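What follows is a set of notes on a single structure, which appears directly below.
Apart from one protein chain that is not included, each protein chain of the complex appears where it belongs.
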Amino acid sequence: MSADFIQLLVGGILLGGIYGLAAFGLSITFGVLNILNLAHGEFLMLGSLLSYGIFVGLGINPFIAAILVMPVFMLLGLGFYLLLLKPIMDKPPHQLLVASILVTLGASLFIEDVTAFFWERPVTGISYSLPPMELAGVVISSTRLLILFFIFALACGMQLYLKKTYVGKSIRAIVQGREGAKVVGIPISRVSALAFSIGMALAASAGAFYVTLFTVTPVMGIPLTIKYLCVVVLGGLGSIVGSVFGGLILGVAETLTAYYCGAEWSPTIAFILLILILIIKPEGLFGAKK
Amino acid sequence: MKKRVLFICLVSAMFIGIPLAAMGAPDAIHIGATVSQTGHFSSEIGPFKRLMNAWADLVNEKGGIMVKEYGKKLPVKFTIYDDRSDQATVKKYYERLATVDKVNLMLGPYSSPLTFAASTAGENHQIPFIAICANSPKIYTRGFNWLVGVIDLGPRYTYRYWEMIQKEGKAKSVSFVVEDTIHPLSVFKGSKKLAEAAGLKVLTSDIVPAKTRDFTPIITKLKKENPDIIYVSSNIPFAINFMKQAKEMSLNPKEYHCIHHSGIFRDALGSAANDVIGQSYWVEGMKLGDTQLINDVLKRAKISEPMYPWSPAYVAAFQVLQAAIENAGTLDKQKVMDSLKKLKMETVLGEEVFAKTGYGSINTYPSQIQDGVYKVIYPASVATGKHIYPRPPFK
Partner (left out) sequence: MNRRRKKLFLLVVLLLCAILAALPWLGFSYGVVWIFLLAVYFTLALSYDIVGGYMGYMNLGHSTFFGLGAYTTAILLNQGFNLFAALFAALLLAAVFAAVVSYPLFRLRGAYFALATFGLISLIEVLTVNLRDLTGGSGGISTPPGNHMVPSYYLVLAVAGGTMVLSHFVARSKFGLALFSIREDEEVAKAFGVPTTLYKGLALVISSAPASLVGGIYVWNMTYISPNSVFGLEIALSPIIMAMLGGTGIMIGPLVGAVFITLVQEFLWTKVPYFHLAMYGTVLVLIGLFMPGGIVRTRWVKPVVQWLGLGEAVDYFKNGDVERIP
């Protein structure tokens, strides 16, 4: 295998780590609530802005910021759920889909507009970077490698949480079958609220890394949400392992396509993978069959 | 009975009075425009409503613009709508400005695609239309009679840079990384020809989707090719992401050129932005005409030029507008349009004269970020610094 291919593979894996991190929270919320939350990207964006503020104002390293923002956004996520999502959760499926799109889209536009008004800078990015590592002619970005480790650590932590704690098991139960969970006596509403808060906290945490690597603007939310939804569907709803793997696969696929077929074709690969997985195994690579 | 008489008198008074009133001077020069306050262009010109109103305030404090026909100065009034960065909306609102608000003149929206749609309103209703941030050649090949544009065409955007490179004769090869959107693409097409004409070998040209955030494949390829100059024709977010990753992957050509590299670029990249060359309309300290007006307007509007590098072009457009009305001596639309076409003046950004098809002559200068300060490096008559070549590698 040529050195180029290895470089691409490494690059793809590192990119995939970022995708996985952002998709984490979405996997949980989509799995538990079963609604398309178009506002997910907004929380990521807000997390980015808060991290930027912490970095510039207090000089705190973005890796630490990624942890600091979580409690803030857990509360915000809870508020969002109680105000906007709880009232529509009990509607019949067709109405639920319509209502969820209206509500989350409306909330996204609201958040975008208010943020853009108060945030004077049009584009934001943190100028923080670590020197890259070189290993046998392959350059590895240290920042991205750290992010990958962070995600694995987080993934292990979340997986333990889901498997060992009561709340975690309730979440998995709801993902596998909402009606069944109700029958068993799980407090759906409360667990949903918690799951959503966790999901938003994870989104904001991803935002801290996002603004370190890439630039952030107030209007980036909705396209990002769609992309991460693809990763989540690819990996499987409610599956932490699935999100990570889904992200890795997408990252590698995009990087390889960009190099060998030309950069202009790499956006198509996300969609092609999505369609393939939806046709072959709709519950995702690691998802549970309903 | 008395009420009826009163009513009839009032109505008759209206019918007689209103046409009479209209025969006198208008109470203001009414200018119409849209600004992309929301949507994907909001990051480029979102707050520019303030810019336009700030200039209007400055002009009105001196009484307004002199219109010989009425023998006095008339104040300037803007009507500005939000075009949401959307083509259909922009067409709708320029039609509204033309037919409902009945403006005297129109200023263009941001970007060529929007200007395309907006300028048809000016042409259909015969209202002078001054395009500002729109330099796609396609706009000016439609045979419109009511359109001029303040800035030079896209393909010629960086011609001064290539002049400098050719004169220096040091660089031998160039690779292009192009963001697939209308303006960077247009600049690239022109630059490729200019580079070849300047004697450089074009090694690779990669046209990359606009939303790309990961450049690992491209950078891997460029490391292999090893060009002297890497020319990134793109908008700022694209360029920031590219440069960040170029630094992480230790991509070190002899020179980086990012056509748009204003304050946000520099702030987001920190030391990675050093020695990067880009294009600027104006830099503090330049020996270029009387740039005090730019400072005044920006200060009044509380807009910072490095954050919104298009602001000087708007100021030049305001000057053009004012000069055209003063020269015409009237608000008659045809005469103002003729006056615009014949215009030749010194603006805050240099000489402005319009080609037959309508595009202007204002163009950018190559400027290099040296220790965080923007220095124009060519031509010597306006330069504020010297070209550093080759650049030191990333630390």
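Order as written gives the chain letters A and B; numbering starts at 1 within each chain.
Note that a residue touches a chain if its C-beta (ideal position, glycine included) is under 8 Å from a C-beta of that chain, and two chains touch if they have at least 3 such contacts.
Worth saying up front: this structure is predicted, and the values here are computed from it rather than measured.
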item	value
Given A:L8, A:L49 or A:C230, the one touching the chain that is not displayed	A:C230
Touch with the omitted chain, as defined above, among B:G143, B:G169 or B:P392	B:G143
From A:Q7, A:S108 or A:T124, residue that would touch the chain that is not displayed	A:S108
Residue among B:K73, B:R96 or B:K223 that touches the chain left out of view	B:R96
Where the missing chain touches subunit B, by residue	37-39, 49, 81-82, 84, 86-89, 91-93, 95-96, 98-100, 113, 116-117, 120, 123-125, 136, 138, 142-143, 180-182, 185-186, 209-210
Those residues of subunit A which, in the complete complex, touch the missing chain	30, 34-36, 84, 87-88, 91, 93-95, 97-103, 105-114, 117, 222-223, 226, 229-230, 233, 264-265, 267-268, 270-272, 274-275, 278-279, 282
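The rule is simple: only the chains that are shown with their structure count from here on.
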item	value
For subunit A paired with subunit B, centre-to-centre distance based on mean C-alpha positions, whole Å	37
Residue numbers on subunit B that touch subunit A, as the complex places them	38-40, 42-44, 46, 180, 206-209, 211-214, 216-218, 220-221, 224, 236-237, 240-241, 244-245, 247-250, 264, 267-272, 307-308
Interfacial residue positions of subunit A with respect to subunit B in the complex	4, 7-8, 11-12, 14-15, 113, 116, 120-127, 129, 132, 134, 139, 141-144, 213-215, 217-219, 223, 251, 254-256, 258-259, 262-264, 266-267
